[in-house]
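All protein chains but one are shown in place.
To keep things simple, chains are lettered A and B as they appear, and every chain counts its residues starting from 1.
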Amino acid sequence: MKKKSILPAIKKTFSQYYSVFLIFFIWEIISRSGVVHPVLLPPVSKIIVRFFELLFFGKLVYHTGQSMLRMWIGLGLATLVSVPLGIMMARSSIIRSFLEPLLGLGFPIPKIGIYPVLIIFFGVLHFSKIALIFIESAFPIIMATFNGAIFVEQKLIWSAESMGTRRRKILWKIILPLTLPHIFMGFRVGLIVSLIAVFLSEMIASAEGLGHLMMSSSRVFRSTDMFVAIGMISFLGLLFDRIFLSLRRKALKWHPEATL
Amino acid sequence: MLKENRIFYTVLSTSIIFALWEGLSRTGIITSEILPPFTTSFYGSLQLIASDEFSKHLLASSYRWAIGFSISLVLSIPIGIYMARSKRVYNFFDPLLTLTYPVPKAAMIPILMLWMGAGDLSKVTVIVIGCFIPLVISAYHGAQGVETSIIWSAKAMGMGERAVLFRIILPASLPTIFSGIRMALAISLIVVLGSEMIARQSGLGYYLFNSLEMGLYQTTYSVLIIISGIGLFLDAIFSLIMRKVLVWA
Partner (left out) sequence: MAFSNGVNMAKLLVQQISKTYNSGKESREVEALAGIDLEVNEGEFFSLVGPSGCGKSTLLYIIGGFIPPSGGKIFANGKEVTSPGIDRGIVFQEFALFPWKTVIQNILYGLEQRKIKREERLAIASKYIEMTSLRGMEHLYPKELSGGMKQRVAIARTLACNPDILLMDEPFGSLDAQTRVFMQDELLRIWDETRKTVLFVTHSIEEAVHLSDRVAVFSHRPGRIKEILPIDIPRPRIREEEVSRGQYIKLINYLWKAVEREVKGFS
């Protein structure tokens, strides 16, 4: 039974992503033909082989681990801080008046510029990167949470109150579930920016991590290794996004908007 | 919050932050090597802007950014609009976009530097790559969201395909496109700065990181202030343009 159902699925994937396979195919041909210097564009097959080499015999796992450690600590802390902050902004006009302009101003400022300052404070090890990731991902999560919490329909709160819910509990029972879709949206953006932030910061100044791997490989012109690093980074980005989307689909199965 | 209130609170909040900065530094809670006072740093910024050496780098960054950003606008927006009009174009680009969406384009910087050297070309290219997705997606959604009833009305009044495109679809999708441009603006600044910090040859990013490596921390803060100022300035100008163009929205 299984064999039968896999073939149409493979066919479907091919036809949907034909442009991607096409590009990989052309890539392999161009690379092997020698039109482009093999250092500049190593063949896809060679990259795949090297990927497994580094995975089992090299330090790929180590570097990936370092990057992921930094990213998830930064993103996790940012979420823990930003969601309550966003909700507080929606509930208290004092907090809102203070934070809202700061958030608005912070948005167009390229926060990578603050990375050197973070290095001044925390050195080149993990903490400066975690701090950068924290700052980068906090912004979208706070803003999204705030936007969700502030528009909670009054009549829903009134309904809950007339059914005996006390003021204090309204936050947990009504506002939080309704803000959840927005929190998810903000987290998705946070996921993307924290990915960018961790790799960028590692490429600029780091002794370990996938970004560092990329830079150290480029210095000795090992382009295959560079592509392995890119491949790993891409894979992680896709993986997290897919996991995120399926979690969101489950958690928000009640939400009327199909494409959120 | 009313408009007057908003300006008031913005000034208030930023003043508090600057005062905090100044206070922490001057009182020595954080040593002034690590955190020079705000006033000193700001004064340093002014001096930098006046200096020739810095202006050279500032110009280099501006030049790269302007070219890269313009190219990405001219390239991405038409593709996005075309995707909304032609199913075949859509089917070609959509899987590429979905796959590359969660992938940080910053990872391309070293490879591009390998191919194109550490000069302007690689930076311009990475700006184009970085801004491509948000611009294409917003252009697509903008063009797609134009109500079919409006398009049909126009056609019933005898408008040809080209006229419909330029006089109906384009104006109607502008609000969405503009918000995409705003996001691409922020991304382009990060990309140009980041790539300069990696390449370490010239430009604001180089200058910033170089001051760190040389231990000239005061300069680091001064450059940071300038960079932030530029980001805010560009965004403000863009918002102004947006408001003028979209006065009907």
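What we mean here is this: a residue touches a chain if its C-beta (ideal position, glycine included) is under 8 Å from a C-beta of that chain, and two chains touch if they have at least 3 such contacts.
In this text the structure is predicted, and so the values were computed from the model without any measurement.
Considering the entire complex, the omitted chain makes contact with A. Of the options A:K11, A:R242 or A:H255, the residue whose C-beta touches the omitted chain is A:H255.
Note that of A:F25, A:Y62, A:F121 or A:W158, the residue touching the chain absent from this view is A:W158. For subunit A, the residues in touch with the chain missing from this view are 153, 155-156, 158-165, 174, 177-178, 180, 253-256.
Following the convention adopted for this analysis, only the chains that are shown with their structure count from here on.
Measuring from the averaged C-alpha position of subunit A to that of subunit B gives a distance of 19 Å.
Put simply, subunit B touches subunit A in their complex at residues 1, 6, 9-10, 12-14, 16-17, 34, 92-93, 95-96, 99-111, 113-115, 185-186, 189-190, 193-194, 197-198, 208-209, 211-212, 217, 220-221, 223-224, 227-228, 231-232, 234-235. By the touch criterion stated above, subunit A contacts subunit B in their complex at residues 16-20, 23, 40, 97-102, 104-105, 107-117, 119-121, 191-192, 195-196, 199-200, 203-205, 211, 214-215, 217-218, 221, 223, 226-227, 229-230, 233-234, 237-238, 240-241.
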